[in-house]
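Input: one structure, supplied below.
Note that this complex is displayed minus one protein chain, with the remaining chains in position.
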Amino acid sequence: MSEPVDVAPKPHVAHEVHHEELGFWRKYVFSTDHKVIGIQYSVTGLLFLLFGFCLMMLMRWQLAYPGVPLPLIGSLLGEARMPGGTMLPEFYNELGAMHGTIMVFLGVVPLAVGGFGNFVVPLQIGAPDMAFPKLNMLSYWSLFLGGITMLGSFFVPGGAAQSGWTSYTPLSVIAGTGQTWWLIGMIFLITSSLLGALNFITTIIQLRAKGLTFMRFPFFVWAQFVTAFLLLLAFPPLEAAGVMQLMDRVAGTNFFLPSGLVVSGQALTNVGGGNPLLWQHLFWFLAHPEVYVLILPGMGIVAEIIANNTRKPLWGYRSMVYSLIFVGFMSFIVWAHHMFMTGMGTTMAAFFQTTTMIISIPSVVILTALIISLWGGSIRFNTPMLFAVAFLPMFGIGGLTGLPLGLNIADIPLHDTYYVIAHFHYVVAPGTIFALMAGIYYWYPKATGRKMNETLGKIHFVGSLVCMNAIFMPMFIIGLAGVSRRLFDAGAAYAFAQPTMHWNVVSSWGAWTLAIFQIPFIFNFFWSIRKGEKVGDNPWQATTIEWSAPSPPPHGNFVHAPQAYRGPYEYSVPGAGKDFVPQYEA
Amino acid sequence: MDIPYTVEVRRDTGLTNGKIGIWLFLASEVMLFGALFASYILIRVGAPSWPRGDTILDVWLATFNTIVLISSSVTMVMAWASLMRHRFETFRIYMGATILFGLVFLIVKYFEYSHHIHLGEVPSTNNFLAIYYTLTGLHMLHVFGGMMVNAYFWGPGAKLWKTNPQWFTNRVEHSGLFWHFVDLVWIFLFPTLYLL
Amino acid sequence: MRGTRNRLWLAGGLVAVLGWPSVAVAAATVTGTVTFAGKPPALKPLAMDAEIVCHKKHGSKPAPNEALVLGNGNTMAHIMVWVSKGLPAGKTWPAPKDPVVLDQDGCVYKPHVMGIMVGQTYRILNSDGILHNIHTLPKINTAFNRGQPATVKEMTTTFPKPEAIFQVKCDVHPWMSAYISVFTHPFFSVTSTDGKFTISGLDAGSYEITAWHEKLGTQTASVTVTGNETKAQDFKFAVPAK
Partner (left out) sequence: MTSDHAVDIDKHVRVYIIVFVALMVLTIITVAISRLHLSVPIAVAVALFVAIIKGSLVAGYFMHLVSEKKLIYAVLVLTAVFFAALLALPVFTVSDGYWIHE
């Protein structure tokens, strides 16, 4: 993954010549500069998103045309996976598990937190770099190792992990070698996130520019701040759980293996006494905050872009910040709403569905504030803004369809159906990923000194918006018809699933078309590095501090240490000379 | 280009980056061991019967180890104190002692492990031993890590004292915080595993 | 796996060449009949109403229980008979080129009991056109556990190590069961309903012959053969008295 080299360096050279001289490797590969690391994270993240997307497109073929040999590609994947092009259930399970793992832990998180966090946060708070640059490099390379391990697991005998991205026990304990690799990979990824998180928190607290009080933070910084705390405190339990599952698999312990477990007619000889639910608790103790790790940075990006392109201050900035903090806090005590089906009693079910309903309120506050922020603005519909605005309804659909799942009674029929898939994909795919796309278009000029092409951007946007809905809207229908997720044939074997089969075809074609609409983006991304329209330091007439740095910023970011004189969103201030008053201008 | 507040404190927080960093790290460590303790409780509560630690494990070795680890904590803090008093040589002695105590702890633990393994008491034997090996094993890794860091400050890292004593003192304090945390974890491990 | 297989072929080839004369002259045969002593118990047939396709396949009368299948005169099928002792040490035999075939037809494994040589191809067919899941439960070899969707008509595998009889199950249809044993030599035979087995191509010498039934256990007998004679050795199984 030396791609970062193609993206970052060129512009940098100019600035760093008359700076300290570093060799190629120190400057672009093992760099401690938060901007280079940020770009490394972003490109890694984007590549893994693409890879996870490819896994999903393979699955979509099997779901649309169960058992039909896949032309061309199918035969390339080998007898053990797709004999004669027909997908074996085991391979489908591999794809399912790895699609989830890769999209969440190697795609969105590295891009949203590692990428945007690293590149933007220090700039937005007027810091010369992250608080611990070496640690920063370490956490990237730890992620990199984790990614390699995950990819490698596809080639071990028996293939990659097949127990779903949640790796529920005891199934995952008795599963094949791939699961062990999955666990080792996860431990690398977790370490990476922990180091990154404590670095972000320290940076934000300590390296704020003079005058940049917490309530003068851009919303994006707040989002990253809360996210970092979620990562810092929610990830360790999963690390512990990972170690325990590793012990179960390697050292033959029984943390997650109950007594008297029978596998295909044969009783296991282990002593048992473990608790399979323990894994689910520890897993969801991370994985629910993780949901907010996926969405909060997205919200942050959207807030920045909306304020900038409506040329208005954010409506209810403070209430948004407090909601954010509240969401972060609550997200630690709602996790068992993923476990209503595990036979918990009514008392705890009531407790967790209450906390779940409570946590939905601040999310709605944030979304509402963002929507009201549009009101009466003179909106500039450039590509970043289009993605940002599209985020609102998409995330809205995802969020609202989540409420029934938070209620014990409604969750029981819907649990583990395609309805759930549709729900969280609306949050993450057209939600978070649109926000991230917006962010890429928005901060690209800061990273390269050039804008991405608008026309290509708009094509990318319209195509993606249509396709995303074509993919996920049908899943609500399929799910409400009661079809379970994780069926390797989309339920073709069941009579009751027959009426929904054609919706899978729609969904699949949506997915493949979506792939086509990413081509303009990929082209645009690389083409604009050299050919994009040259722009100044502040192409969007934005107010936040990162735009006071040269584009691209040199090593050390700012020519003079910046200072914050006012809040982040002073747009269209009555009586001001121009329609925006930057934070950094006295 | 150097990062502000690595050596001097930031006025409004009154802290250096390193101080905040290490405490955040310890916070995550609390959650790590917390999860393992939670698992221990859950499995023990669910178990029909659970052996008293001292019926399987050697309390005297563990008591000895507890004393060793506590002593190492004291020498660690003394090492830092002697830096505060600008007595570099006493620092060397105390830091050396800390590392040696750590080594003693590991050696004793090694004999404990090998003894159990000879008796055929391995992690897969029962869940008590499973949690015992997992918790103490993870703790041992922490001890080892702490020793490595301390050894660095005792040896090559000590050069910093010449150029930037303040920074060096801070770094020793931070590695000390980690070392005390490892001690603290053991203070809870000892009764839960050996005495209950 | 493929590696060992090739090496076996090579070894086999060499032996075939070097040991040609001996193979040519020594063609002693042990044959016999396995019968069931006493009144055969009435076993209840396989209930496969759960799988409508297979249920239909068996028509009006349900699929018979496979544990005890008798011919007229109570001759027993599904008996594995093999040379368990006395084979010359260090001698190796080539695995035959043609595979051992396991068919899944009417949610029943055909054959129910089979022997295979190390490295010999194991060919798994799906004549039902529904989802099956072949799960071998060996102790020494690595388990083969793979789903076979309706459209996948054939899968193959091999067993790299010799192993005593172990079970083959279907994780979709719990009643489906077969038994397989992996040998280093070709001196084994499985009886059909006529209860007859034949082990031929033996060198002169004395051997221990073992007969196995999935419920009634094993029996052994020792036979001594010279030149290319044919020895008879019958076995009788009975339900142990309670």
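Chains: A, B and C, in written order; residue numbering restarts at 1 for each.
Here is the rule we use: contacts are C-beta pairs under 8 Å (C-beta built on N, C-alpha and C of every residue); 3 or more make two chains touch, one makes a residue touch a chain.
A quick note: this is a predicted structure, and the numbers were derived from the prediction, not measured.
Wait, the hidden chain, what does it touch out of the ones we have here?
The chain that is not shown touches these displayed chains: A, B.
Using the touch definition up top, pick the residue from A:40, A:124, A:191 or A:275 that touches the left-out chain.
For the chain that is not drawn, the touching residue is A:275.
Which of B:107, B:141 or B:187 sits in contact with the chain that's absent?
B:187
Which one touches the absent chain: A:339, A:389 or A:497?
Considering all chains, including the one not shown, the answer is A:339.
Which candidate, B:3, B:56, B:77 or B:104, sits in contact with the chain we can't see?
The missing chain is touched by B:77.
Extract the touching residues of chain A with respect to the undisplayed chain.
Answer for chain A: residues 205, 229, 233-234, 237, 275, 277-278, 281-282, 285, 332-333, 336, 339, 342-345, 347-348 touch the chain left out.
In terms of residues, what is the contact footprint of the unshown chain on chain B?
For chain B, the residues touching the absent chain are 8-9, 13-16, 19-20, 23-24, 27, 30-31, 34-35, 37-38, 41-42, 45-46, 54, 59, 63, 66-67, 70-71, 73-74, 76-78, 81, 84-86, 166, 169-170, 173, 176-177, 180-181, 183-184, 187-188, 190-192, 194-196.
One rule holds in what follows: only the chains that are shown with their structure count from here on.
Could you classify the connectivity of these chains, where an edge means two chains touch, as line, ring, star, complete or other?
Contact map by chain: line.
Which chain maximises the distance between its CA centroid and that of chain B?
Result for the farthest chain: C.
Using mean C-alpha positions as chain centres, tell me how far chain A is from chain B in Å, no decimals.
That pair's centroid distance is 35 Å.
If you average the CA atoms of chain B and of chain C, how far apart do the two points sit, in angstrom?
Comparing mean C-alpha positions, chain C is 60 Å from chain B.
What whole-Å value do you get for the distance between chain A and chain C if each is reduced to the mean of its CA atoms?
54
Of all residues in chain B, which touch chain A in the complex?
1, 3-5, 10, 13, 15-17, 20-21, 24-25, 27-29, 31-36, 38-39, 42-43, 46-47, 122-127, 130-131, 133-134, 138
Which part of chain A faces chain B closely enough to touch in the complex?
Where chain A meets chain B, its residues are 20, 128-133, 135, 194, 197-199, 201-202, 205-207, 232-237, 239-241, 243-244, 247, 251-255, 270-271, 273-275, 278, 281-282, 285, 555-556.
For chain C, which residues are in contact with chain A within the complex?
For chain C paired with chain A, touching residues are 130-131, 133, 135, 137, 145-152, 154-155, 167, 169, 171, 174.
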